[in-house]
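Here the complex is missing a single protein chain, while all its other protein chains stay put.
As written, the chain order gives the labels A and B, with residue 1 at the start of each chain.
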Amino acid sequence: MSPRAAWRLETLGFGEVYDYIDGKVDWMAAGLPTEGTNAQHPRAGDIARKDVPTAGLQEKLGDVKARVEVQGWDAVVAVNDQRVVLGLLRAKELAGDPEQPIEKAMRPGPSTFRPYVSLHEMLHFMVDHKLDSAPVTTSDGRLVGLLLQKDVAAEMEKK
Amino acid sequence: MPREIRREEVRKVVASGAQLVEVLPSPEYEEDHLPGAIHIPLRKIDSQGVELLDRKRAVIVYCWDTA
Partner (left out) sequence: MADSAETKERCKGCEREIDICAFCQEPGCAAAICYGCQNRELRQTVPQPHAHGG
């Protein structure tokens, strides 16, 4: 639609016309704010825990496990220095050989979800698949936070 | 010829005074639109429909995605 709109505006005499070719989905996938009725309801990116522990690929599992347990977490997101998500460690992975690097221990390439996905849909999926948590990322793979099923359920209870 | 721009440039061009226009139909605009975007559905882009636009300012149009 937007290319046709842009050309049409030019034929109507507008001298400086730009086409944001990637559109609204790109904007929202980057976690940027929008206006409108949907924007009034919290979405995955709003509820995701921004303070989820992260770990680098070369850190030792034992060191990471000790660190996150003190913080009261049982999940860690493996990221690079750009905060791009590379892997995920839940309780099962954290129980592995403490001497191995995160790179070996982690579950590589986890499914991630966009900040604009509705809580209703995420809860439905997380319950169906018995998933306690799911990473939320922007369209370029950067970590927004970890969405916890219990947080989603609590938010839905408010409605 | 309209110029294709990406997200970062949208922000810069808007900051320098461009008008942002969503060309999707309702209710898509009402549900979510970029901050400050006005609504002119594609089918309404004609000499009358664009009267609220300032011809002296740049215009950025967008829709859903590249599909």
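Before moving on, here are some points about what is shown:
The rule is simple: contacts are C-beta pairs under 8 Å (C-beta built on N, C-alpha and C of every residue); 3 or more make two chains touch, one makes a residue touch a chain.
All figures in this text were calculated on a predicted structure; none of them were measured in a lab.
Mapped onto subunit A, contacts with the missing chain fall at residues 1-3, 25, 28, 38, 107, 110-111, 113-114, 116-118, 120-122, 125, 128-131.
Here, only the chains that are shown with their structure count from here on.
As a whole-number value, the distance joining the C-alpha centres of subunit A and subunit B reads 28 Å. Subunit A meets subunit B in the complex at residues 1-10, 12-28, 30, 32-39, 116. On the subunit B side of its complex with subunit A, the touching residues are 1-7, 9-10, 13, 18, 21-24, 29-37, 40, 42, 45-47, 50, 53, 55, 57-66.
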